[in-house]
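Every protein chain of the complex appears in place save one, which is left out.
Labels for the chains are A, B and C, by order of writing; each one numbers its residues from 1.
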Amino acid sequence: MNSRETNPMPHVSLEIAQQVLRSQPFSQQLGADLTRFSSEGVELRIPITERIKQQNGFVHGGVVSYAADNSLTFAGGLALGAAVVTSEFKINYVRPALGQVLVARANVVHAGRTQAVCSCRIFCIDGEDEMLGAIAQGTIVALSWPR
Amino acid sequence: MNSRETNPMPHVSLEIAQQVLRSQPFSQQLGADLTRFSSEGVELRIPITERIKQQNGFVHGGVVSYAADNSLTFAGGLALGAAVVTSEFKINYVRPALGQVLVARANVVHAGRTQAVCSCRIFCIDGEDEMLGAIAQGTIVALSWPR
Amino acid sequence: MNSRETNPMPHVSLEIAQQVLRSQPFSQQLGADLTRFSSEGVELRIPITERIKQQNGFVHGGVVSYAADNSLTFAGGLALGAAVVTSEFKINYVRPALGQVLVARANVVHAGRTQAVCSCRIFCIDGEDEMLGAIAQGTIVALSWPR
Partner (left out) sequence: MNSRETNPMPHVSLEIAQQVLRSQPFSQQLGADLTRFSSEGVELRIPITERIKQQNGFVHGGVVSYAADNSLTFAGGLALGAAVVTSEFKINYVRPALGQVLVARANVVHAGRTQAVCSCRIFCIDGEDEMLGAIAQGTIVALSWPR
């Protein structure tokens, strides 16, 4: 439907995207890993440990929202290049996040020259099961501030 | 306009709310503190350190979204009691977050029996200045899952 | 992923859903038609006429948001039955809406007992072309008010 969806700009490789992720101290704190960055979309993984939980033993909603924010930003990077930020997003939590790994999968829905609308789904991997935990959609913009 | 706004249910005190926050391992990781929980609304503070930043030296958007998520949840708690979760929210980032402290201030916009719509603004305190960094609004629901 | 997605509650038929649509005076004003209401999802069509446009000759964003709101509500009805309302939604416009017909296609992303998270895409049919105009996601709740 949009050429950017099937043929993202080739100038950001998985290696470069991983390097960007590694240069985010907060993502390093969380142990986040970028396991896909291609025309198929973006996949961001976060190991579920005690320290990212809330009071009931589930992954804190703020960690899930981090996964949405960051996977959307990287999806925007597929279309717009490495210098992008998330301008806004919306998230619906559908189930408490449990298990061993949080996986966010994001795609470009539509890309213009300076902004892209992206969507993502966040899953919890619990043993053999993969359950939907949240969905999000948002706008990613090419830098620079101020806009 | 709504009696819940001016007269929140009295059964959750600042002390109890702080105890809930302290029982969230992820909030402890971030050094988050609840500095207001009253009919005036909720205030959540997070010290800005290197480890919550992204690659350009700003606070990671995921931390700002955590501040939105959690301050909205606590605001919902003003109206609905301690057993609440954020069902969904939307955030607009308006400026890169810089400075010494991130402050999220949230209020109840409207409360029903089982859910509350809340809004929040997230500021960066940088020396004497306080700058708006993001705004958010969302729905908080009284537990329990499944809904 | 969710049994409700592939096997929606059977008690609302396309005919009943169309009857609900016909009992909405505003939808009648717009000439809206429900062309699908099945496990495949919901499809709502609105003929593009001069009177639903804005000042630049495009379909007014408010009509596109109506299409989002209403198709999401009907999608919620697939999972929750006929007595549902949209509690909240978020829409991203990706392209000015032009052409002969506006088509909103909505699906259930996740359904609980009393609420469903649904998503939709709104397309413009212009001759042979079908272009994405907007995407939306939101929460639909089973009545009754107050909640």
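Please note the rule applied: a residue touches a chain if its C-beta (ideal position, glycine included) is under 8 Å from a C-beta of that chain, and two chains touch if they have at least 3 such contacts.
A quick note: this is a predicted structure, and the numbers were derived from the prediction, not measured.
J.: Of the residues in chain C, which ones touch the absent chain?
T.: 20, 23-29, 50-55, 60-63, 65-70, 73, 85-93, 95-96, 145
J.: Name every residue on chain A in touch with the hidden partner chain.
T.: 87-88, 90, 112-115, 117, 139, 146-147
J.: In the full complex, which residues of chain B touch the absent chain?
T.: For chain B, the residues touching the absent chain are 1-2, 90, 92, 94-95, 109-110, 112, 117, 119, 130-132, 135, 137-139.
Basically, only the chains that are shown with their structure count from here on.
J.: Since chain B and chain C are copies that touch, is their contact same (over half of the numbers shared) or different (under half)?
T.: same
J.: Which one chain sits nearest the middle, judging by mean Cα positions?
T.: A
J.: Rounded to a whole Å, what is the gap between the Cα centroids of chain A and chain B?
T.: Averaging C-alpha atoms per chain gives centres 22 Å apart.
J.: Averaged over CA atoms, how far is the centre of chain A from the centre of chain C? Could you give it in whole Å?
T.: 27
J.: Centroid of chain B to centroid of chain C, CA atoms only: how many Å?
T.: 32
J.: Among the residues of chain B, which are close enough to touch at least two other chains?
T.: Each of 87-88, 90, 145 in chain B touches at least two other chains.
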